[in-house]
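Once you've had a glance at the structure underneath, I'll fire off some questions.
All protein chains but one are shown in place.
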Amino acid sequence: MERFTLKKLIHMISQREISSAELVSIYFQRIKKYDHFLNSFITLNQESAEEQSLIADKKIQAGNYDLLTGIPYASKDIFCTKGIKTTCASKMLENFVPPYDSTVINQIKNSGAILVGKTNMDEFAMGSSNETSYFGPVYNPWDLERSPGGSSGGSAAAVASGIIPIALGTDTGGSIRQPAAFTGITGLKPTYGRCSRYGMIAFASSLDQAGLLALTAEDIAIFLEAMSGFDPLDSTSVEEPVPQYSDSLHNSIAGKTIGLPKEFFNNSLDTESQRILNQGIEIYEKLGAKITEISLPNVGYSVPTYYVVASAECSSNLARYDGIRYGYRDDNTKDLDDLYRTNRQIGFGDEVKRRIMTGTYVLSAGYYDAYYLKAQKVRQLISNDFEEAFKEVDLIIGPTTQSPAFNIGEKIDDPVSMYMNDIYTISSNLAGLPALSHPVGFFDKLPIGMQLIAPHFHEYQLLNFCHLFQQETDFHLQQPQAFLDD
Amino acid sequence: MTVKKSDINHICDLSKLRIDENEISTFTKQISDILNMINELEEADTNEIKPMAHPMNMSQRLRKDEVISNNDRDLFQENAIDSEDGFYKVPKVID
Partner (left out) sequence: MKWETVIGLEIHVQLACESKIFSSSSTKYGMPQNTQASLVDLGYPGVLPVLNHQAVVMAIKFGLAVDAEIAEKSIFARKNYFYPDLPKGYQISQYELPIVFNGSIEIPINDKSMKTIRITRAHLEEDAGKSIHDKFDNASAIDLNRAGTPLLEIVSEPDLSSSEEASSYMQKIHQLVRYLKISDGNMQEGSFRCDANISLRPLGSNVLGTRAEIKNINSFKFVEKAIEFEVERQKAILDEGESVTQETRLYDSEKNETRSMRSKEEATDYRYFPDPDLLPILVEKDLIKEIKKELPELFDQKVDRYIKQYSIRKVDAVEIAKNIDIAEFFEALIHHFKENYQQAANWLLSELMGYLNKENISITDLTITADASAELLQKIHENVVSTSMAKIILKQLIETNDSVDEIIEAQGLKQISDRGQIEAIVKEVIELFPDQRDQYLSGKEQVLGFLIGQVMKKTSGKANPKMVNQILLEKLKENRRR
């Protein structure tokens, strides 16, 4: 099947080459045909999507439509959708039907795009392999034995295979960028506060950010405009105008400075990935960018800092899941304490439990200063490192992951080695910076990603760099072989 | 640093979790490993550094004191397994 970019679909609709109803129907056919190999969707929204496509077609025929009218998209199952099950891939929320739409979903709805379904993910976004999902792992379309990464693994696999053109993800420590790298697509985590967190089920509130997984920077630019902006319902959302990201895609990057943090190019990166990244960097040089080595001296503390901050916040954020007002409820509990413990024991998977336990521990009496407060201070150090670096350079480039996609089952029993997956991505969450991963080459038929990090609210720059790169290369156009038939 | 089983039990008390007896040793080891990894933080020099609670340097926005509410109780309680007469129900609490 042909993987369509969002750009292409918009063109087809505007030229009346295809109707929204046909488009929606094509994607549902693809999902039916391929998703049992991938397990990338948890819930489909077929009936409603088909209805909406008919309405969209009327608008299109009347010439009264917007850029995204009638375009299908998918959402990670972490965004609350009114009347549509939102599970966070947890048994705890297996039957949870939100009575409201998250702000991001609402904004996209207003832009005219049509929600096709809710994608699989690591439970409560806690994981880097999509194996912690209550609904089973997602399989990487490049190699079904392998993980697509996580936690936005369902969105990544669906976009990479071509069964959806674009999908929402969330990124707390790399949950968009790592799966994008593992599946050979483009993924953007915007600046913290750029997109509203209202209605996005919280994992770690000071790190979570909504973002996108798509085939190209151009597609992301178009969609990001629709889902960004200030939200009075989210105190942490930023009152900063949303630029027309598409307008700056073609800007020249000649004379811009790219910093390569020496801490990102050390032994932990495998040699093949290193070689491929270097080729990618040469392309940026060819585009006129100046390359310089920089140092982020404290970035090595990112993983431990993250696991203190994220776990602490999650231990508190997930305290609300008690089965009383919503969520899994065991009907045979003898007292209140038993009610809490049974619902949470059965409702949560092991990884979620580990994070809650770690978070509870680091916040508990006698440990707060040594762990939580210390981590907050180190977070400041890391943030300062970036601030210093951006005085010298326009953009920072590094790897997205240490190596290409690993096998399912390979790391699941060793949490610490799993956590090390996020070694390059976590620091931008800690500092709230926008970051993007795009395909930069292949190793052993598996895609490798390159990560771009920019100062706060410089998403346009990430998209601009990536777009020019994608004009020069075709890594982003390569498709997983197994999904090429028909 | 090693975490003891008793620590795990204490954490479970605080976070209202329950770990089956046969899983406690696995969790104990895993949490120990995680904490050991976290202990690297000790090496960072954070003298004179203020804790950072938030990625953006912003202040709290204030909402107008205005009531916007509908009575959506019935809709909200569709997600509750055990509710009656508009109340949420829990096992009897004896104070």
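Lettered A and B in written order, each chain numbered from 1.
Heads up, the rule we're going with is that contacts are C-beta pairs under 8 Å (C-beta built on N, C-alpha and C of every residue); 3 or more make two chains touch, one makes a residue touch a chain.
Given the structure is predicted, the values throughout are model-derived calculations rather than measurements.
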Selected from A:13, A:80, A:221 or A:405 as touching the chain missing from the view
A:80
Quick one: which of A:3, A:197 or A:476 touches the chain that's been left out?
A:197
Missing-chain contacts mapped onto chain B
13-14, 16, 53-54, 58-69, 71-73, 76-77, 82, 84-95
Absent chain, residues of chain A that touch it:
79-80, 86, 88, 93, 96, 98-100, 102, 197-202, 204-206, 232-236, 312-313, 315-316, 318-322, 324-326, 336, 340, 360, 363-365, 368, 372
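Definition applied: only the chains that are shown with their structure count from here on.
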Please report how many Å separate the Cα centroid of chain A from that of chain B, as a whole number.
23
Help me check something: in the complex, which residues belonging to chain B touch chain A?
3, 7-8, 10-12, 14-19, 27, 30-31, 33-35, 37-44, 46, 49-56, 58, 60-61, 63, 72, 75-76, 78-82, 88, 90-93
Please output the residues of chain A touching chain B within their complex, sorted ascending.
95-97, 99, 192-193, 206-207, 232, 235-236, 238, 298, 301, 303-305, 307-308, 315, 319, 322-327, 329, 331, 333-342, 344-345, 348, 353-354, 356-358, 360-362, 364, 370-371, 373-381, 383, 414-416, 419, 429-432, 456
